[in-house]
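Left out: one protein chain. Kept in place: all the others.
Presenting chain A:
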Amino acid sequence: MELIRVNNLDYMYPINDGEKALKNVSLSIREGKLYAVIGKNGTGKTTLCNVLRGFIPHFHKGSLEGEVVVEGKDIRHWTMSELAKNIGFIFQNPFTQISGVKDTVFGEIAYGLENLGVEVPEIKKRVKQVIQLLNIEELADKNPYELSGGQKQRVAFAAVIVMDPDILVIDEPTSQLDPKGTRDIFDMIKWMKEQGKTIILVEHKLELIAEHADYLFVMNDGRIITEGNVEDVLSNPALIDYEAGLPQYARLGIELNKRSSDFGQIPIHRSQAEAEIKKWLGIHVNQGGSGS
């Protein structure tokens, strides 16, 4: 089922340098898949997220042209609080994502449900569930202000997951985190995908995208320049030209392919790379063996 459809979208910020932040963007988001958006800085990835979540045009003004349909209804006709139930939004900066009115993590996670007017026993049940699932029991009684960046980001995830949205828009969730924090966040993303959530993820860590995402959009200068299944896009050498980069495994594969045409498929993540290299080495070892 198609959840989001964007057609010929143009957007210009109210304060601008005469250039549109998004130019003729069209995309389609289907249920239950993980979509990744990559591209160098300043190419409109965050702006796109803001449009999909309705912060443009409801919060940031500016001129929005084209069609954005979320679950069958135009984005301009949704209200922000209705969208909160359907689309969860997690962004880059873990420090501003806490509500600032709760003195425990438990209360912080419950805040969204309180605003929606969910009954108290139900709230407690759901918050406990999420805390258990995300394995953050040790944080439950702490003050959200006193958490580290990684812990805050996990609490931000919990606070959005507890509202049980169908779609999650996640904008560079790991850019301020250490490797362990990044791993924890990707474990959460993987878990949400298994729950059947539709996820739109902006991220720079291509190795992790290669492992988790289904479909990929590459943005450059306000446009989507390439899109397709992750295996196809990430093994395409042209991506290097757009400064979006390639996973190190794909780079290795491309280099090997240049030097030795019998290196078959270009791998995009580690397990694939291992398999391909073993296969390739196998051919060469065998050739060497027969020659002697």
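In this text, a residue touches a chain if its C-beta (ideal position, glycine included) is under 8 Å from a C-beta of that chain, and two chains touch if they have at least 3 such contacts; residues count from 1.
As a convention for this text, contacts and distances are computed from a predicted model.
Between the listed names "Maltose/maltodextrin transport system permease protein", "Acetoin utilization protein AcuC", "Spore germination protein" or "Energy-coupling factor transporter transmembrane component T", the UniProt record for the complex's undisplayed chain reads "Energy-coupling factor transporter transmembrane component T".
Among the residues A:117, A:179 or A:196, only A:117 touches the chain that is left out of the figure. Across A:88, A:150 or A:222, the residue that sits in touch with the chain not pictured is A:88. Contact with the omitted chain, checked across A:103, A:255 or A:274, is made by A:103. The chain not displayed touches chain A at residues 53, 55, 59, 79-81, 84-85, 88-91, 93, 95-103, 106-107, 110-120, 123-124, 145, 156, 159-160, 163.
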